[in-house]
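Missing here is one protein chain; the remaining ones are kept as they sit in the complex.
We just call them A and B in the order they show up, numbering each chain from 1.
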Amino acid sequence: MTAREKVIFEYSRAGRGALDQWPAPVAAAALGDLPAGLRRQRPPLLPEVGELEAVRHFTRLSQLNFSIDTHFYPLGSCTMKYNPKACNQYAMLPEFLARHPLAPESQGQGVLACLYELQEMLQAVSGMEGVALSPMAGAHGEFAGVAMIRAYHRARGDLKRNEIIVPEAAHGTNPATATMCGCVVREIPVTGSGDIDLEALKAVVGPQTAGIMLTNPSTLGVFERSIAAVARIVHEAGGLLYYDGANLNAILGMVRPGDMGFDVIHMNLHKTFSTPHGGGGPGAGAVGVGARLLPFLPVPVVGKAGERYRWLTEADLPQSIGRLSAFMGNTGVLLRAYIYMRMLGREGMRQVGEYATLNANYLLKCLQDAGFDAAYPQRRASHEFIVTLKRQARELNVTAMDFAKRLLDYGFHAPTTYFPLLVPECLLIEPTETETKDTLDAFVAAMVRIQGEAEHEPSRVTSAPHTMPVRRLDDVRAARQLDLTWKPTAQP
Amino acid sequence: MSKVPADLRYTKSHEWVRSLADGTVEIGITDHAQHALGDLVFVEVPEAGRSVKADEPCAVVESVKAASDVYAPLAGEITAGNPQLAAEPEVVNGDPYGAGWLMRLRPAPGALAAAALLSAAQYQQLLDSEGD
Partner (left out) sequence: MAFIPHTAADVAAMLAAIGVARIEDLFAEIPPELRVKSLAGVPEALNEMEIGRLMSARARADGIALSFLGAGAYEHHIPAAVWAITTRGEFYSAYTPYQAEASQGTLQLIYEFQSMIAGLTGMEVANASMYDGASATAEAALMAVRANRKSRSARILVPQTLHPHYRQVAVTTASNQGLKFEELPYGTHDGITAADALARYEGQDVTALVIQQPNFFGRLEEVDALTDWAHARGILVIAVVNPTSLALLKPPGEWGARGADIAVGEGQPLGVPLSSGGPYFGFMTTRMEYVRQMPGRIVGRTVDSTGREGFTLTLQAREQHIRRARATSNICTNQGLLMTAATVYLSLLGPQGLMRTAAAAHARTRELVTALTRVAGVRAAFAAPCFHEAVLQLDRPVAPVLEALAVRGILGGLDLAGYYPELGHALLVCATETKTSADIERYRSVLTEAMQSVRAA
């Protein structure tokens, strides 16, 4: 265990600073026009440290993290694949970084060309008719998608449609998004083999149905085989189909949401197209739509007239749901996705789906052979799968959380735990296509060793992790005695 | 096995109701409910004077893993929220039927009779069927 890294304020000394970074001081008279009543009286509480101190502090903090660059990170539903260095380097060319969002189109033909071609490629892999890039995360793309569904019904004068159907296994964002769009959520069950219960679906659709939100493959890690029937039932009831692209990596280049009957889709560029997760963002949640929703796309969209690229705004799309960001979404993220897609090319798209599926099925088989229980043993894995530790919890009193924490000691980031909610003691495991067979084998070996520990020395597992910078944290204390900002008086 | 005091009445959503001598009722969440939520970290109670309808969400109990609305078991006017819980939510875990009460309410005329409350035996049956 390493020494605690101080909070940066604890390094602070009055009068110290990274002076080489600062502009020259200006005479006090230059500020004389600012009314005293609107001026700040006391300087803000910020640290006063030198450049080297800051660099060391943040470098040390970075070393306390697991990341894709340092560890296998099989977090289910998050697609933690390698983020190629070229994507970062070429998206950060000085001209791209310096360009102001309101600079004229004449001084942005390079970046606009990239964005336009990205729209085209995303359209091609999703099977949709149009793409907008401005949503800044998956949840933001979901919001845009459901808002478009509402706008579509409203434009037809169909004002009663305010119900969004979601399967009970759905990610929590789906119902939260529906609420943000002013809709009511109807949850429907899935069958024992992981498909949507079609009878339950038929029972809830009607003239109040705005649409249904689905992932396919589902959050259960299996392909929704009855998707064509689902599409027919919802469409016949007058609703639209929303595709949550959380699991697009599984079928990239193999199946297109547009061909499955979806009317609108968001794609997580930070998953499928390998833009960095950045410790929790920025993401990018581009949306694709079929013909019916084209007029409602969020602005701006990149258009092309002859050889010139230009922004399309409300003037071009008067029925647009409007603007979602101050400018053009997370443009720098979009450039990274563009570079990644160009480097993969047509053939690479298909390989992603193929090898993500190969790795997941191999890892599942190895874990099953080692005695672990698959949640859906009769099904093929998609790009991810669920192992349930229900048996271990019952017989050994060792839970999925305990396995997850112990994996950290073995140098593996834990899979997603306790999601989806309807599988008890679950680990949702997504290896991605960029991991070697050797890494997968090493993960299986670690799971086997943890199982052995759970059988013979369970406290070793239930008190894990032992080798991380901290042990298990007191979440109850964190929530009861809220300490959300550093305060000078709170220090010993 | 959760405690279910015989002298209280209950709702299907795991609230309990105690009739007080002054004609008001005291309301809280059951031992089963506090146990299912785990260590509470925050409790929000309604302000005195607020009128509530039956089944209207009027309080929130929150643990690190769940947040749950508490529904008014019957219509009426809130006469008090438990002031201790803002600073000490854990009291609900420790003493759900006593010091951990959430609110007191003066029932609207006829509301007490109209409320479909369960007896202790009926609530115990509900818990048994849910596998408690």
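By our rule, a contact is a pair of C-beta atoms (placed from the backbone, for glycine too) under 8 Å apart; a residue touches a chain by one contact, two chains touch by 3 or more.
Bear in mind the structure is a predicted one, so any value in this text is a computation, not a measurement.
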item	value
Which residue of B:V64, B:I78 or B:A111 touches the chain not shown here	B:V64
Selected residue (touches chain absent from view) among A:R292, A:R310, A:R323 or A:K390	A:R323
Residues from subunit B at the interface with the omitted partner, ascending	41-42, 44, 62-67, 69
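In this section, only the chains that are shown with their structure count from here on.
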item	value
Whole-Å gap separating subunit A and subunit B, where each centre is the average of the chain's CA atoms	38
In the complex, subunit A residues that touch subunit B	475-476, 478-480
Residue ranges of subunit B touching subunit A (in the complex, touch as defined)	39, 41-42, 62-64, 89-90
